[in-house]
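Mind looking over this structure? Questions follow.
All protein chains but one are shown at their positions in the complex.
By letter and in written order, the chains are A, B and C; residue numbering begins at 1 in each of them.
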Amino acid sequence: MTDRQSKPLYYPDYLRLDSLLACQQMESARMGSPAHDEMLFIVVHQAYELWFKQILWELDSVRETLSTPVVEERELGKTLKNLERVVAIQRVLIQQIDVLETMTPLDFLDFRDYLIPASGFQSVQFRMIENRLGLRPEDRLTFGRAKYSNRLEESDRALVESIENEPSIFDLVDNWLSRTPFISFGGFDFWSAYSTAVRSMLEHDRKAIVENPTLSADHKQRQVDGLEQTKAQFEAITDASKYEALRSDGGFRLGHDSFKAALLISLYRDEPILHIPFRLLSLLIDIDENFSTWRYRHALMVLRMLGSKIGTGGSSGQDYLHEVAHHNKVFKDLNRVSTFLIPRGRLPELPEDVVRSMGFRLST
Amino acid sequence: MTDRQSKPLYYPDYLRLDSLLACQQMESARMGSPAHDEMLFIVVHQAYELWFKQILWELDSVRETLSTPVVEERELGKTLKNLERVVAIQRVLIQQIDVLETMTPLDFLDFRDYLIPASGFQSVQFRMIENRLGLRPEDRLTFGRAKYSNRLEESDRALVESIENEPSIFDLVDNWLSRTPFISFGGFDFWSAYSTAVRSMLEHDRKAIVENPTLSADHKQRQVDGLEQTKAQFEAITDASKYEALRSDGGFRLGHDSFKAALLISLYRDEPILHIPFRLLSLLIDIDENFSTWRYRHALMVLRMLGSKIGTGGSSGQDYLHEVAHHNKVFKDLNRVSTFLIPRGRLPELPEDVVRSMGFRLST
Amino acid sequence: MTDRQSKPLYYPDYLRLDSLLACQQMESARMGSPAHDEMLFIVVHQAYELWFKQILWELDSVRETLSTPVVEERELGKTLKNLERVVAIQRVLIQQIDVLETMTPLDFLDFRDYLIPASGFQSVQFRMIENRLGLRPEDRLTFGRAKYSNRLEESDRALVESIENEPSIFDLVDNWLSRTPFISFGGFDFWSAYSTAVRSMLEHDRKAIVENPTLSADHKQRQVDGLEQTKAQFEAITDASKYEALRSDGGFRLGHDSFKAALLISLYRDEPILHIPFRLLSLLIDIDENFSTWRYRHALMVLRMLGSKIGTGGSSGQDYLHEVAHHNKVFKDLNRVSTFLIPRGRLPELPEDVVRSMGFRLST
Partner (left out) sequence: MTDRQSKPLYYPDYLRLDSLLACQQMESARMGSPAHDEMLFIVVHQAYELWFKQILWELDSVRETLSTPVVEERELGKTLKNLERVVAIQRVLIQQIDVLETMTPLDFLDFRDYLIPASGFQSVQFRMIENRLGLRPEDRLTFGRAKYSNRLEESDRALVESIENEPSIFDLVDNWLSRTPFISFGGFDFWSAYSTAVRSMLEHDRKAIVENPTLSADHKQRQVDGLEQTKAQFEAITDASKYEALRSDGGFRLGHDSFKAALLISLYRDEPILHIPFRLLSLLIDIDENFSTWRYRHALMVLRMLGSKIGTGGSSGQDYLHEVAHHNKVFKDLNRVSTFLIPRGRLPELPEDVVRSMGFRLST
């Protein structure tokens, strides 16, 4: 490319199409019996990898922004754009499954054997995305007790695992939340008014269970137990030591101050100053949901393709695939926030000076 | 509408818009505190019900076609159109969840209490669809041991339950499959050649598990056990009494001849005469997958909306909702067929007269 | 419904399903030859009308917010939610076309004649949406010189036309923009620095045309003429009287101050205080684009269904349908803003006190 300087930029050169379009090499052809559909299999997975690269690119930008000691409001706008783009890309990832499903089970068998023991588990970039977001080894649903990275080659494994120790998006969001000035409102006793409202809501829910004529005694008991747990979680929110106890049990992952901040942002999301923070939290939930849906659709597709046959990488884990879709979410605490929301009408009114402090300062 | 005869047809009259657009009555408004987002809640659920009506309309047409003693090839084309339409509608159902998610958890709380104890569990038409497809009471994942229909009013319950006893799409497909002439090929000993091929494939898979260095002994054992089960299922396919034994255990639901027919259709799907039958089976899997995805997206949305709060109908079952997505599928046997597919190359070649009999007879 | 008070709320009652699901009356059935696909035709159009009602509901909320003399930042957040929802609904509208396309041309002919002379042109709610957004009678591409509302019955026509005279979303946005404090920055001479940058950009573009070896002389001339027009438009932006001259020619629709405000919001969109305003402008473009795409897809579908046959309402206007998709956009001026954007690097730097005035005031 030494002549790039001298000649006008040409679209196929700019996109390195010579190189890009030489990367589709069918194993079935190399083995002497070319299978038409292997091309699709390669192209769709390469398209996935291109998009994974772009997602990592956006997540790196998010990390850079959130890593500064003081996150400028101005920069948060950039983070929103990064995350919105990830969400738009995820929609394409999901759509691509429809394309892969144009390959029928029989078509797949035409080249499946040539791919053994390669496996989608070996997508280094996807593991990097998971780790960047903040999926910890201990959070993962394991498959046959093997570590998620054990199928990778040495250098890839080292790369993927090195990220485990770097601050993830989860960590950075946790950190950012803990530093927001929204946790308390000066002298205003928000928490006692709010606690009263939540307790009354939970009591209301308890009655709804107990008085439901369609539930068996057994089932009522299980629901009431669940409610008691919710209540204990709520009590923990106003008590740092209780919170820490639950947190080490796995009940929460966010720090105490961060969870409180997330709750306040969700409760007072209508205030202009909380617009961007609320949108940021919503986008993190969207990203979790979209990967969950993508994994789920993937599980349905594998089941359709293989029945209970084993995969090319030696797995026969349709149940695993279905369960992992739901299990490997990162921002579960943000869903947990919804548990403690109360209707706007019962929300303690903010003192006027607090409200004013949450508006914009216009230069007029 | 007595003057419909005399005046020219007018679009708003044709669609009964006066009546249709009067059906959106907000409980929050009736209670004196109108909540903006309740309108969305009503409209989205009404749009669901309109589409459910259309799905039932298509399924009734399918039932009518498949209920004739001899299903004309010509009529099967109509069935494909019915099912393709159901699939297209399901895509809209899934897309509509994105609209509902524009409502935030806090917005929902503005009117949630007014809806108690109404619940989406009370959608009569959706229960009818499930029953029409062939979801039996015993197949359903129950919620708190209550029968799925116990939340319905008397007449609705009667309506829904009456369908349990009518032939479902599953039954009719089972029946149609059992009558196809594709189960055997004259004197050709298909099954012994095929059995050899499948056994060798399964042995091949067993080796792949045992020699996989990344699996723990424990995990290998579980996978090998799974494989043994698959093998037993396969042995059952060529042996009617073994098949019936597994079937009464819940291992299969289709009749023996029907399962064999589905397998042959999938193996020889490239033959023109099997084009329509194969497409029909594929569409049934699509429909199962799409309802599964829709339920899953719904579960994610409920979790986001309520956290671990209880629903308006008294349920607190996020785990239930996630699990039911996967559990309540009707055509699981059609996925099971994929387990026993073998590569085209190892497929017993059909005798020429059989092949000829599977082509079209042109009038030239 | 007098007993609504006394009995617990029931989902089918809440949604008025008795009434809603009685609105599907097929003309073909009334005429004695029921056509299976007419049900789909009715249901899809009724689903459209339900969504149109919801869109009007959201637009009314937008109008209410923007009609207050001083629009609170806090309220603008609500407007964003309204518009985001409209965009999510439009995606469903577009998706629904796929469902309608499962009806083949021949299927449509089974009942087409019964619908004459009813026509989609008679959707009162869609006309209301267009008028609410701000599509003026003079902006419309007319079809055979008839007024858009001439196919409506008297009272519907009156309703639709009455909206022409009420402030539209366009008017309210115009008004709101003209009142933003972002048009000028105190004493800072933004416009002269900016003008220099734009002029140099346009000169740069002119050279790119003239030196392009692949364009014919003729074509170069047309492009250079276009550029001159752009330049004249730009000169008008800094000169109120030139602007008004172009505006009465139809070159612009927004008021002078509003256009300047929209331009500044787009140029300095990274400032936190402009986050919400920029998003609002983007959503208006999204809405225009989505209706445009929807109309376009509709035109493709009509062509497929009818070829060059005439429609049930007597129109044979495939070209009209394709052109109107592009023509009937409301917020064209917002696309025009892009013409005058310059790269961030060449953007005049804002004085520090201006930047500070665009941040948030935190209460810490």
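Quick note on the criterion: a contact is a pair of C-beta atoms (placed from the backbone, for glycine too) under 8 Å apart; a residue touches a chain by one contact, two chains touch by 3 or more.
Being a predicted model, the structure only gives us computed values, none of them experimental.
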Residue touching the undisplayed chain, where the options are C:E84, C:D110, C:E244 or C:D257: C:D110
Absent-chain contact - pick from C:P137, C:P181 or C:G307: C:G307
Residue in contact with the excluded chain [from A:A47, A:V224 or A:L347]: A:A47
On chain B, residues whose C-beta touches the chain left out of the figure: 73-74, 76-78, 181, 185-186, 269-273, 275-276, 353-354, 357-364
Touching residues on chain C - with respect to the absent chain: 33, 104-106, 109-110, 112-113, 116-117, 143-146, 150-151, 205, 208-209, 212, 214-216, 218-220, 222-223, 226-227, 229-230, 266-267, 269, 282, 285, 289, 292-293, 296-297, 300, 303-310, 314, 316, 322, 325-326, 335-345
Contact footprint on chain A, counting only the chain that is left out: 4, 8-17, 19-25, 27, 30, 36, 39-40, 42-43, 45-47, 49-51, 53-54, 57, 61, 81, 84-85, 88-89, 91-92, 95-96, 98-99, 101-102, 104, 114-125, 153, 156
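Everything that follows uses one rule, which is that only the chains that are shown with their structure count from here on.
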Inter-copy rotation, chain A to chain B, in degrees (Cα atoms; steps of 5): 180
Whole-Å gap between the CA centroids of chain A and chain C: 33
Residues of chain C engaged with two or more neighbouring chains: none
